[in-house]
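A single protein chain has been omitted; all remaining protein chains appear in their positions.
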Amino acid sequence: MSLVETHALRKYFPAGTGFVSRLFADKKVHAVDGVDLTIDRGQTMGLVGESGCGKSTLGNLLLRIHDPTEGTIRFNGTDITALSGSELRPYRSEMQMMFQNPQNSLNPKHTVGKILRKAIEFHDVAHGDKATELARQYLTEVGLRPEHVDRYPHEFSGGQQQRIAIARALSVDPEFIVLDEPVSALDVSVQAKILSLIEDLKNEYDLTLLFITHDLNVVRHVCDEVSVMYLGEIVENASTEDLFNDPYHPYTRALFDSITLPEPGELSSGGIQGETPSPIDPPSGCRFRTRCPDAVAECETVNPELVERERDTSAETRDTACHLYDPLDR
Amino acid sequence: MMSVLQVDGLHTYFDTENGIVRAVEGVDFSIEPGEIVGLVGESGSGKSVTASSIMNLVERPGRIAEGTVRYDGQDVFDLSKSELQDLRGGEISMVFQDPMNAFNPTQTVGRQLHDVLRTHRNGAVHPVKRILGLDHDEDCKEAVVEMLDAVGIPNPEARYSDYPHEFSGGMIQRAMVGMALLCDPKLVLADEPTTGLDVSIERQILELFNDLVEELNTAVLWITHDLSVVAKLCDRVVVMYAGKVMEVGPTDVVLSDPANPYTEALLDSIPRYDRPDEEIRVIEGDVPDPLNRPDGCRFADRCPKVHERCHDAHPPQYELGDREVACYLAEEGTK
Partner (left out) sequence: MSEQERSYTNVKWRVYRRVRSDTIAKIGAVVVIISLLLAVFSIVDDFLLNGLIIETLLHDPYQLNPDNRLAPPSLSHPFGTDEQGRDILARVIYGTRTSIVVGVGSVLFAAIVGVSLGIITAYYGGLVDDVGMRAMDVLLAFPAILLAIALLASLGRGFTSIILALGIAYIPSFARVTRSKALSVKSDEYVTAAEVIGYPTRDVLIDEILPNCFTPIIVQATFTLAVAIIAEAGLSFLGLGIEPPTPTWGIMLAGAQQYITSAWWYSLFPGLAIMLTVLGYNLLGDSIRDALDPQTGDGERRL
């Protein structure tokens, strides 16, 4: 059963920030442009793409940090798209987030104990001494020591700060956590520890995760399913194993060609040429056509939908948005 | 042949109220002409401090406590301020992680490159002349346009008069590379120049560096935390940990058969899409506190192959084939 579901979700930002450009907001950044995403309960969904593709905005939309321009978001069957701040509050404890910058995601003026206790008491998980006790417990859970409650965030290393951020997210007992590049700012040896901690906690607390990242190596190890995003749209969606064994969409293939490994040798040829077009004025038709080696005439006029498509050479079908593959007749 | 850069016994300390932070504790390596050397380490390893020490850019409370840095046989620490400045602009140039900040936002990119080249060729001009644009040199402009073209900026004539914010992240980094190579330097110091870029753009920059460096025979010191970048780009690699060099050698040998357990652990902790079934290795413990480092091998407390003697003193560099390894395990290989 799906826990989080979006339908035709869109988010446009005004392109300028000044007074005048807001009044005459004709230019808009198409950050998220018609996304249907389904995350099943208990799943770790990977959301990958290059910077500016809208993956972070999508994560923020799911948690209603931004209000969507169009479309719907369902959480656990309920439409939460239009809920107001106070109506949303019960859902807040169900959905949490973890951020990229460890030193930036914890309020420097609060002790770790206060950060955790405040969240616990606010959502009525526990109060008073019990809340403190719970805060200590969560710190132990993420591999820190209970006496760390009295310390300030800057007294910890980057990896430890990310652990505290995890503890804060866990402390309200959520079902769903959006992880926005949670390990990108960390050293590799620390990254490995945080990844294994996330894995352990996911199993222990039956969490559903949306793992936003640009690092495909990490995705392979962490995610069950992957959605690939390009210029505000999802272009391919498949189970991690299928996707890595056989990427369909030319963009996915190009992304895979760009993955680097610590293996000596020349740079292999391939990779994506050119740069991502501006999201203010995205290309007509398929958005990847300007960089796609396989583009045909149809790509210029019709934007392919993300539907199940079949491939001649394989029996398998796959959700992908590309004219190279024929949609499955339903 | 004389090395372009020769670093010997470099120690850089920071005097803080709580004691001396030994950021760099005895680093030796050299760079030959036309060679790309990767300086790899995690945060706190001392790689960035090593880089600023090489340029003699360490600021108080930091100080270079010991060691020499020879550039073309000349001790960098003996140079006067103005000699050092000449060196930095011309023969040694730098590429930074954040090119947007490295360019002056109020001047066109072309103009900034032009000024660098002009100053290098004809010496400094009077600032009033510069402001009035009287220092314009058609030859320099031509050379700059050529360079912009060489670093793969499309339509270089037109981009010459664009401001930094009109460039995309990838393009401005290309322009930065162009600026670094403009005066035909013998050595380029590149400090995490591709960190923060998308993989596809990173790859384009790496390709660019590979081609240009080969063509110009420039030596490069590439500072990074990313071993996959080193693997594709560098001829040799220097692995640092907690202020010490752990292993130095040809990239292909070091990465395919690491001799220092730290290098090995670091390699194993990188997730790889082609090995989905292999667990990502976790290095237990934390990087030692720079104020209170162990007396023995810096990595001893976290090393799976630790011996008794590792706790007594940090191992010297043992020669092992064509590399040097700071680990007692490598001692047997010295004969």
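Order as written gives the chain letters A and B; numbering starts at 1 within each chain.
As a working rule, contacts are C-beta pairs under 8 Å (C-beta built on N, C-alpha and C of every residue); 3 or more make two chains touch, one makes a residue touch a chain.
Predicted model, so just to flag it, every value in this text is computed and none were measured.
**Q** Going by the contact rule already stated, which one of A:Y12, A:F75, A:F99 or A:Y138 would touch the omitted chain in the full complex?
**A** Residue touching the absent chain, from the options given: A:F99.
**Q** Among A:K55, A:R168, A:K202 or A:R291, which residue is in contact with the omitted chain in the full complex?
**A** Only one listed residue reaches the unshown chain, and that is A:R168.
**Q** By the contact criterion defined above, which parts of subunit A meet the unshown chain? Give residue numbers in ascending order.
**A** 19, 22, 60, 63, 65, 85-86, 88-89, 92-93, 95-97, 99-101, 104-109, 118-119, 122-123, 152, 154-155, 165, 168, 172
By our rule, only the chains that are shown with their structure count from here on.
**Q** Distance between subunit A and subunit B based on Cα centroids, please, to the nearest Å.
**A** Whole-Å distance between the two chain centres: 32.
**Q** So in the complex, the part of subunit A that touches subunit B is made up of which residues?
**A** Against subunit B, subunit A makes touches at 50-51, 157-159, 187-193, 195-196, 214-221, 241, 244, 254-256, 258-267, 271-273, 275.
**Q** Could you pull out which subunit B residues touch subunit A in their complex?
**A** Interface residues on subunit B, with respect to subunit A: 42-43, 168-171, 198-204, 206-207, 210, 225-232, 251-252, 255-256, 265-267, 269-274, 276, 280-283, 286-287.
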